[in-house]
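Right, one structure below, let's go through it.
All protein chains of the complex are present and in place, except for one that has been dropped.
So, chain A:
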Amino acid sequence: MKILLVFAALVAAACSEKLFMGDQVLRVTAGDEGQVTQLRVLGEQAELQVDFWRHPTRPGHPADLRVPFSSLPAVKTFLESNNISYSIMIEDVQELLDEERRTMVKSRRTERSTSTFDFASYHTIDEIYHWMDVLVGDHPNLVSKIQIGQSYENRPLYVLKFSTGGSNRSAIWLDTGIHPREWITQATGIWTANKIAEEYGKDPSVTAILDSMDIFFEIVTNPDGFVFTHSSDRLWRKTRSINAGSPCIGVDPNRNWDAGFGGSGASSDPCSETYHGPYAHSEREVKAIADFILGHGNVKSVISIHSYSQMLLFPYGYKTAPVPNHQEMNELAKKAVSDLAAVYGTKYTYGSIMDTIYAADGIAVDWAYDNGVKYSFTFELRDTGRYGFLLPSTQIIPTATETWPALLDVMVHVLEHPY
């Protein structure tokens, strides 16, 4: 029955395609009986094709009029010249219908298994959290979902754990979406997590890695920010925590770590995009990861995935001194970007953060490195500024596909160089 209703609604929506483009719904309030009469007259003018959703009855009671796009100037002029007050209730009727149709199609999709999840689209937080449960359900002996804490707005911080057993095995940590506007990263994270699950038992490298190590993957690392990019500001970067004494919200979660914290490679202004926060690990989203990694005690690699710029970076950002194993990190980065470029020709630059991009204080990979996690890397995915954060969804699968061999290179290196 549900399927039939959805189908009928889809047919209805499809038939209405483009019929209401640019039409608006105006809420009109007649001030006196004379204006009520004027509205009725307006409705009788056939050529204007005004469609009353709620008829004008009495003064002071609102009437709702759907006005076709081409009649808008005439109708608004009529209302204004007669001093009839109105407001625009629906700016574009077609857009509303399209949105509803999209929602209906989407809600159909969430019921299926991972084999029909649309990896080539950007998803909402609910869709991603639902997909996580489906992934766990599809691979119960490999994947589990753990919660490492809560966000500022009390959303769960979920991490996917890939493990074939053992007890507190050496582990690799991956995160995407710490800067929520970098939508390509969460999308790549979903594809990659699915790939890891699929390839265990098939790909020799993935199998070798998971036979002795665990992988922890946090895909929606900043859920409050991510929701905000959907609901309000697509280009939001920070957390959503309130800053005492400031009208500006949020802390840059990648300047909030205890490594060179508070230096000039971050900002002390709460209104800045790189505000480091009142103190290191002030942000719940950051503290949860730091506590998890320290508590685990056996994490050998942290791979933090960002966009954009097409780079593969390693510490330090807070000082110019190279890391003790700079040569090893440089060689590994060189190999990884070469294998990435081999897929579609996408060129990455690589090097330490200080050398390659800019001074940055309080960043995750520097903290990880200084806490004994030697193989800490930051990816900056596509592109180099043409679309920037607004990367078309058609590039999701190519981006994830080309990044995969680079990620594998790092993970295999970690496996083959235990410490």
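Note that in this section a contact is a pair of C-beta atoms (placed from the backbone, for glycine too) under 8 Å apart; a residue touches a chain by one contact, two chains touch by 3 or more; residues count from 1.
The rule is simple: contacts and distances are computed from a predicted model.
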(request) Choose one: "Electron transfer flavoprotein subunit beta", "D-2-hydroxyglutarate dehydrogenase, mitochondrial", "Phenylalanine--tRNA ligase alpha subunit" or "LXN protein". The correct choice is the protein name in UniProt for the chain not shown. (result) "LXN protein"
(request) Return the single residue from A:74, A:341, A:397 or A:412 that touches the missing chain. (result) A:341
(request) Sort through A:31, A:165 or A:392 and give me the one touching the missing partner chain. (result) A:392
(request) Have a look at A:237, A:281, A:300 or A:374 and name the one touching the chain we're not showing. (result) A:237
(message) Which parts of chain A face the unshown chain closely enough to count as touching?
(response) 70, 73, 121-122, 183, 229-230, 234-235, 237, 252, 272-274, 309, 334, 337-338, 341, 347, 349-351, 355-358, 384-395
